[in-house]
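Take a look at this one; I'll ask things after.
Here the complex is missing one protein chain, while the rest keep their positions.
Chains: A and B, in written order; residue numbering restarts at 1 for each.
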Amino acid sequence: MTPGPVARPEGATHRSGATLARSNRRWFWLFVTPFLAGLLVFVYAPLLWSLCLSFFDARNTVTPNRFVGLGNYTYLLADRLFVDSMVTFIAFAVFIVPLTFACSLGLALLLQRITVLRAFFRSAFFLPTAVSYVIAAMVWRMTFFNGARFGLANTLLTSLGLEPINWLGGENSWYWLALVSLRLWLQVGFYMILFIAGLNQIDPQLYEAASLDGAGAWRRFWSITFPLLRPTSVAVSMLLLFNAFQAFDEFYNMLNTVGGYPPYARPPLVYLYLISFGGGLQDLGIGSAGTMILTLVILVFSFLQNRLLSIGADR
Amino acid sequence: MRRSKPGTTLAYVVASVLAVFFLLPFYVIFRNAFSTQRHLVSPQWNWLPDAVGGSTFTDVLTNPGFGILPALGTSAVVAVTQTVLTVVISLMAGYALSRWRTPASKVILGMTVFTLMVPAMVTFVPTFVMVSTLGWISTYRGLIIPVIFSAFATFLFRQQFLEFPRELEESAALDGASVWATFWRIVVPNALGTVAAVGTITFIGAWNAFLWPLLIAQDPSMRTVQVVLSQFMTSQGIRYPEMFTGALIATVPALVVFLFLQRWLVQGVERSGLK
């Protein structure tokens, strides 16, 4: 791979560590303390509490007294439903992360080619971010992918002479189409904005120079855009990965019915939510153990993804 | 940059088709809100609403039994306060984490990123018990304070400041400005794009929040608009027009804020991109 045309100004960071003065330390703590204090009280303290619960039989209580050691963990690892759900959503992450990444970057690049009405198109792609998952899922399940005859998708199918489909019913796998399209609609706009910000930081002169050298659009993208976009790409793919494993809202709002959540397309978090919160069930021990396992899986896959992304990258 | 003509035409065609798909759900919310139940569940699909002049909208909005208007007020207070506090707290933390590299800052950065990996559900019940024990049930404190410490926002700001040109700060320091003054006068104005992005996302998250306000707002006068609207969305006694009217009322304020902030956001993005 050709070395990047501009080196990142690394000098600043080396300097700051060495010459950090006493007054700077004071400033550091002044700036960071409000956030740190909040993080400790409202994230880490509850997290420790949850961790403790995961070693107890904690049904309908947050102050349990029956210690079960790793019992909750072994229960879940032997639970076919939990393991199936983990496996399904590892596959889901492998699929949805590159897809969302490509769609968001694609939209950002598309907008770069557009001069007239650019603000309109940008708004159109970004606007869905403002809609709540509850409302968006309502539109999808009741209007677009309604299995009844008055659903939009089924109206289109029958007008083409095809049989209507029971989209979310679970006898087929069409529910993935509904779930993925909903997820993309809600999420790509935000990542697109992050990419636009990243793209705007690339010096336009670089493209002009490359054009003069006769580089086509494809080469310009791989030799200039993609390498220079790397900080944004890394941040986006990391957030996407965390997001994929923590999938919850679009699934829950789309598939939960009066009869409960069906056994298919059940993300680990939905399964654990039902255990620790669901209709009448409140098993905080197993619920906490499950979220700890999930966190561990996310950690492992972050390492793997990090490995994958650093192959061939300039270090 | 000069582009080939057919390529540009194609870009417009693709963008237009995509825009139709992206905007269609908004139209559907509107159509459903201004139709009658019979119209919506009739065997044929209808593109146009049949009750545009209907009274569902004003009924839902003004019925004191539903209490939507006061709930809109509560939601506005919560969302604005939460957004301002989140942005300020994370802006400062994100700046500190990129500006000063000490062992402490590395640990705090690690804690921030780790927080992103932990599903929020883990902390949900213990946090609720804590807040309840503090006596914060049915208060603005309870609705706002536990949710303003955003690892996500801090992480985004920190990423933004990594790219920040140090020369600007240095010249301000030479002019005798303190770190505090430099931060607010030089650094923040140059990060407005990210401020707008984080502010938008936080506002929308706060506006659309459901489970936390549902648990905290036990007193009806503290209910947010999403909690109040949930009564139209429960599965028993579904009436499509009311439900989507509720959805429309809940969505429009977020869209307005969003379009307003977006102008600012785009300017900010363009400016921080100039270098």
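Quick note on the criterion: a residue touches a chain if its C-beta (ideal position, glycine included) is under 8 Å from a C-beta of that chain, and two chains touch if they have at least 3 such contacts.
One rule holds in what follows: contacts and distances are computed from a predicted model.
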Missing subunit (named according to UniProt) among the choices "Xanthine dehydrogenase family protein subunit M", "4Fe-4S ferredoxin", "Cytochrome c-type biogenesis protein CcmG/DsbE" or "Extracellular solute-binding protein": "Extracellular solute-binding protein"
Contact set of the excluded chain (shown chains only): A, B
Among B:V80, B:A120, B:L162 or B:A177, residue touching the chain not depicted: B:L162
Contact residue for the chain not shown (choose from A:S23, A:N60, A:T74 or A:S159): A:N60
Hidden-chain contact residue, picked from the options B:L143, B:A206 or B:V227: B:V227
Chain A, residues in touch with the chain not shown (by the definition above): 8, 10, 13, 44, 47-49, 51-53, 55-56, 58-64, 80-81, 146-148, 150-151, 166, 168-171, 231, 234, 238, 257-260, 262-264, 274, 277-283, 295, 299, 302-303, 306, 309-310, 315
Those residues of chain B which, in the complete complex, touch the missing chain: 37-38, 40-41, 43, 101, 106-107, 109-111, 113-114, 117, 125-126, 128-130, 132-139, 159, 162, 211, 214-215, 218-220, 223, 227-228, 230-231, 233-238, 240
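In this text, only the chains that are shown with their structure count from here on.
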CA centroid of chain A to CA centroid of chain B, Å: 16
Touch list for chain B against partner chain A, complex: 1-3, 7-8, 11-12, 14-15, 18-19, 22-23, 25-26, 28-29, 32, 40-45, 89-90, 92-93, 95-97, 99-102, 104-105, 108, 111-112, 115-127, 129-130, 145-149, 151-152, 154-156, 159, 162-163, 166, 179-180, 183, 193-194, 197, 200-201, 204, 207-208, 210, 226, 230, 233, 235-236, 240, 243-244, 247, 250-251, 254-255, 257-259, 262, 265-266, 269-270, 272-273, 275
Residues of chain A defined as touching chain B within the complex: 9, 12-13, 16-17, 20, 24-25, 27-28, 31-32, 34-36, 38-39, 42-47, 49-50, 53, 62, 107, 110-111, 113-114, 119-136, 138-140, 142-144, 148-152, 155, 185, 190, 193-194, 196-197, 199-201, 203-204, 207-208, 211, 217, 231, 235, 238-239, 242, 246, 248, 257-258, 269, 272-273, 276, 284, 287-288, 291-292, 294-295, 298-299, 302
